[in-house]
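Just one protein chain is left out here, and the rest sit where they should.
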Amino acid sequence: MKGLDRNLPTWVNVGLLPLLNVVTALLISAVVFWLIDVNPLEAAEILLYGAFGYQEGIGFTLYYTTNFIFTGLAVAIAFHVGLFNIGGEGQAYIGGLGVGLLCLALDASVPGPVLLLLSTLAAALFGAAWAFIPGWLQAYRGSHIVITTIMFNFLASSLMVYLMVNVLREPGQMAPQSRALAETAWLPFMHDLFAAIGIEFERSPLNISLFLALLCAFGAWVFIWKTKWGYEIRTVGSNQQAAVYAGIKPARVMLLAMAISGALAGFVGVNEINGVQHRLLLDFHYGYGFAGIAVALMGRNHPIGIVLAALLFGALYQGGAELAFEMSNVNRDIVVVMQGLVILFCGALEFLYKPLIANMFKEKTA
Amino acid sequence: KPAVVYDKAGKFDKSFNEAVFRGAEKFKKDTGVEVKEVEPTNEAQVEQGLEKLARRGSSPIVAVGFSQANAVSSVSAKYPDVQFTLIDMVVDNPNVHSIVFKEHEGSFLVGALAAMKSATGKVGFIGGMDIPLIRKFGCGFEQGAKYENPKAEVFTNMIGSTGAAFNNPGKAAELAKSQFDSGADVIFAAAGSSGSGVYQAAKDVGKYAIGVDSNQNHLHPGTMLTSMVKRVDVAAYSNWMAAKDGKWEPGVEALGLAENGVDWALDEHNRSLVTKEMEEKVNQIKADIISGKIKVHDYMSDNSCKY
Amino acid sequence: MTSNALQLESISKRFGAVLANSDVSLSVEQGTIHGVIGENGAGKSTLMSILYGFYQADSGSIKVFGKEAKIHDSQDAIDVGIGMVHQHFMLVDTFTVLENITLGCEGSMLLSKGQAQAREALSKLSREYNLKVDPDALVGELPVGVQQRVEILKALYKGAKILILDEPTGVLTPQETDDLFKILLSLKEQGVTVLLITHKLKEIMHVTDNVSVMRQGKMVAHRHTAETNPEELAELMVGRKVVLQLEKPATDAGSKALTVSNLKVRDAQGIERVKGVSFEVAAGEIVGIAGVSGNGQTELMEALAGMVSPESGEIRYGDLLISADHKVCPSEMRKAGVAHVPEDRHRVGLVTSFSASENAILGYHRSSAWNSKGVLSSSTVGKHCAELMADFDVRPQDPTLKCANFSGGNQQKLILARELDQTPKVLLVGQPTRGVDIGAIEFIHQRLLDMRNRGGAILLVSVELDEILSLSDRIIVMCDGRVTGELAASEADECTLGLMMSSSRDINASEEKE
Partner (left out) sequence: MIDTLILTLDATMRVSTPLIFAAFAGMFSERSGVVDISLEGKMLAAAFTAAAVAYLTNSAWLGLGAAIMVSVSLAMLHGVACVTFRGNQVVSGVAINILAAGLTMTLGLSWFKQGGQTPQLTDAARFSIIEFPGAEMMRDVPVIGGIYSEMLSGHNIFVYLAFLVVPFSWWLLFRTRFGLRLRAVGENPKAVDTAGISVHRMRYAALLCAGILCGFAGAYISSAQNAQFVRDMTAGQGFIALAALIFGKWRPLPVLGACLLFGFLDAVAVRLQGVEIPGLGKAPIQLIEALPYILTVVLLAGFFGKAVAPKAIGLPYVKER
């Protein structure tokens, strides 16, 4: 296809093309809506209102955004070292397990701030461990990381169910979930924080782990582009032979990147367990890991882009829920379709419009 | 303004969510009143849905499934004027009506019937996801079979350990075939959508299967021995009706055989499979359970199936 | 006799800002060997790619055997009888010779039928042109020379009457080169027309009938080979008289900076590439390693640079010891004052997707000069890079520009600047002027000599004998992983070196059979 090789201005590559892709994904979603007898315009309106139209909606949107920032960053960091981590799903799950185990063990004895700090560390540690093994297998045994991380997603599921059903379940409780955590293990909700300074904000699951997510995004930016470790990660990701030449050990750097990637995904556990659910339960992680791939791709693996893409996905999730709530013939799976379309057009077909745009530029300059 | 919040399996789970859905449909048909439905996809949306409904003045709000207990307990506390009905779990708030079912009693009945029908003395149970609720079904079934035939052998299998186990008829069919191969000739499936695999397998080899939750006898007349019905639809329906008539009351309702909350299904589709003698015997057992002569152990009471 | 096999009329081709071919015309007589020469980037490969349908010319026409030909893809080229042997072989390593040759013209739907015929046709071709290959050998296991033969056979099998060879001798031993030329001559006898692209004037003089010279995308001259000489051709290529005389003041060889004893190295596939090599390099001395590429120089350099660890033997830089038991990482080497300019700059020496300034610290990125608490100061790095660029005249002088956008010569200068900036005690440098234009060659050579004159030790690996001869104080010849000769530069000439470079071939061949 002509034009795919042409160099285009940065604003086209990171601005115009992704925008066109999102628009295409949404247009095709509109067709799907139309297919199931839903007026796409009406749907769009409800979706937008649900996502940004009122405080609770915004709260939910940002709450989802928090998770997507974590998993999006996770995918991006691995991507920079040249690995495809599609195990964010499992790492988030196990990260939450870390939080849960720690809090269940210590919430009676350790004061709040320390407990929260420890449980954040536990999330990172558990998530990192779950990414480390596939990372190690890739770096030292050459097993395909895409396959192993998928397998580890399944394994995380089995492990969690085993623990929840047989070990951690609250006695007498029907649902496979642990006892509620003591309030010392709760992260402050945003609406409570606002209330404390006298602003009324509707209740939503949004809690201060959003700040952790933004901090992570900033940290990831510094780490990847401003530190020697990030430099090494990018070197390994771009050219392994050059990395060896530069005295970098690719296997170690890969492990480092995978561990960080897993830790970031593990933070989903902080948002979910410390922030929202306040107990350990099944499937709190569901879907965030896979969506993280799309978030990272759309964000061009750059933290700023990831935060924006995470916001888009957060809005899609919350707006989609609103849509399903308001329109009786819209079911919740439509959101999955939209998500698939966004991944398809923003990820796999990211160059769809490049030849076209490249041609337009040629005409202009010629 | 009646409403319902399904659990994460969705309203078409071929199981109790779907039963509630049927109750809602019937209610709509009978009264012409819309029932607002919410299908959450994750934990956060459960509470979001309940709260949104409560805020908009829906009442009573039926919350389906034990996993909504936490959400119901916190939302009901915040909206004391709204009536909540929780199915499959108990929440002790003044504006909550809790409905639980004695699935073990119904399972006991079909277990006994299975043992009567079995020529080999071997019967099977196939559960969906390995969670306490499903074990409760299995435990009741086993007791019933053993009650009828102390030498009966009961095979117990679970399809899987995640929610996906309720959507895996292929695996269910394999498990069923494996049990049939080992000599079982009646299998009770408590596995949501996966159950269809078991029923199909039974039909393919000409052996018997027992349906669950709703009356599934019609699926394969001739090989569906019976169904253990759990009257969630009735419970939900009568709940909305009660509210409509101003008779809604909080409290705990435990529906067993006595209350017609669980039962076994006998209709034209399985009439030919159940002899008069068997029918009488099952009904006798039913009466004995109701009268307390037969004690059915509830798995949930001590998390084990020792009886 | 004078009919033209190929006639190109005013071909032009532009890549963005680069006019790779500008109004190029060329006639090639049937049944001759026609040489095309020119500097790097002169546009030779582009022209050939147009002929073979890889690129479309922006304008111009092509006539093959007098008939206008529209060549849109390789299939069109094959159809009009053009065959091409590429610089990088287009072979499937996991296929047999026969499968490779028949790929694209298998004869029938079923392989078995077509291949039986192909086998026959092939043995006939082999006989006619004296091209011996085992049709059932796996291509990946064949030596390069034989692989090249497979490429030629492939083209002939497809009915090529015109054969294009793009820099075919770069990877061959002198022996293999001789064989190739014999083949080319016998092809000519059979009426095949050969277009030969090469940088080596000797080869042009040796086999071609006619020669065309390209410069900066233009065809600047055509000559009958018999009526020209290397000096004239060189001048035509560069556009001015070429004088490459270096001032090389005598220095006293200082203390030993590098000692290698009985070094053996295996490559990633586990094949022994360096088979027991010993030598020394003293401070203030340039030691050149001559040899055809692929004879273990790459692996030797990698081991010396700490990129792979030796199988056995020892490497000593002053106090720093490297051996199989004592592995040393390239970063430690850099700390010990050993700098390394790798021979393959694209794959090893640079991260082409990084900016120039990021590349300017590759390998030194942990240096405290621009690190504080793990954070790299981009302003310091940028300033550093700007200095390097100014010093080495890297153009364009823009530290933020992506490395891929620098020309090969400028990339090379950037690497040299980076490595020499650390005033290393020892410099390992491979192919320092490969793909670099004449002006830059002069500059680079001068810098290397400067380092030597300051008392640095340099180990130079190059396939260009001229470069070795003009720079080195001492020359070591490597062939098949062994040192086959060592002599002072003053005693060396191309002839003796060439002999040494191929000498141990036969001995090794018999050894390997044991």
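By written order: A, B and C. Residues from 1 in each chain.
The working rule: a contact is a pair of C-beta atoms (placed from the backbone, for glycine too) under 8 Å apart; a residue touches a chain by one contact, two chains touch by 3 or more.
Please read all numbers here as calculations on a predicted model, not as lab measurements.
Participant: I'd like the shown chains that the missing chain touches, ordered by label.
Facilitator: Across the whole assembly, the hidden chain touches A, B, C.
Participant: With the full complex in mind, choose from B:66, B:155 or B:188 the residue touching the hidden chain.
Facilitator: For the chain that is not drawn, the touching residue is B:155.
Participant: Where the complex has a chain not shown, which of B:200, B:215, B:239 or B:270 is the residue touching it?
Facilitator: Once the missing chain is taken into account, the touching residue is B:200.
Participant: Please pick, from B:173, B:210, B:236 or B:289, the residue that touches the omitted chain in the full complex.
Facilitator: B:173
Participant: Taking the full complex into account, what residues of subunit C touch the chain not shown?
Facilitator: 52, 54-55, 73-79, 84, 86, 90-95, 99-100, 102-106, 108-112, 114, 154, 158
Participant: List the subunit B residues touching the unshown chain?
Facilitator: The missing chain touches subunit B at positions 10-14, 18, 130, 155-158, 160-161, 164, 167-171, 173-175, 177-178, 181, 193-194, 196-197, 200, 204, 219.
Participant: Considering the whole complex rather than only what is displayed, give the residues of subunit A touching the chain that is not shown.
Facilitator: With respect to the unshown chain, the touching residues of subunit A are 1, 4-5, 32, 35-37, 84, 86, 137, 141-144, 146-148, 150-152, 154-155, 158-159, 161-162, 165-166, 290, 293-294, 297, 329, 331, 333-341, 343-344, 347-352, 354.
By our rule, only the chains that are shown with their structure count from here on.
Participant: Linking chains that touch, what shape results: line, ring, star, complete or other?
Facilitator: Shape = line; chains linked end to end, path left open.
Participant: When the C-alpha atoms of subunit B and subunit C are each averaged to a single point, how far apart are the two points in Å?
Facilitator: 76
Participant: Taking each chain's centre as its mean C-alpha position, how far apart are subunit A and subunit C in Å?
Facilitator: The separation of the two C-alpha centroids amounts to 46 Å.
Participant: For the complex, give me every residue of subunit A touching subunit B.
Facilitator: Interface residues on the subunit A side: 56, 60, 63, 157-158, 161-162, 165, 169, 171-172, 174-177, 180, 203, 205, 272, 276-277, 279, 281-284, 286-287, 321, 324-325, 328, 331-332, 335.
Participant: Which bits of subunit B are touching subunit A when the two form their complex?
Facilitator: Residues 8, 10, 37-45, 47-49, 51-52, 66-67, 69-70, 88-89, 129-133, 161-163, 300, 303 of subunit B touch subunit A in their complex.
Participant: Using the touch rule from the top, collect the residues of subunit A that touch subunit C in their complex.
Facilitator: Interface residues on subunit A, with respect to subunit C: 7, 222, 226-229, 231-232, 234-235, 238-239, 241-242, 244-249.
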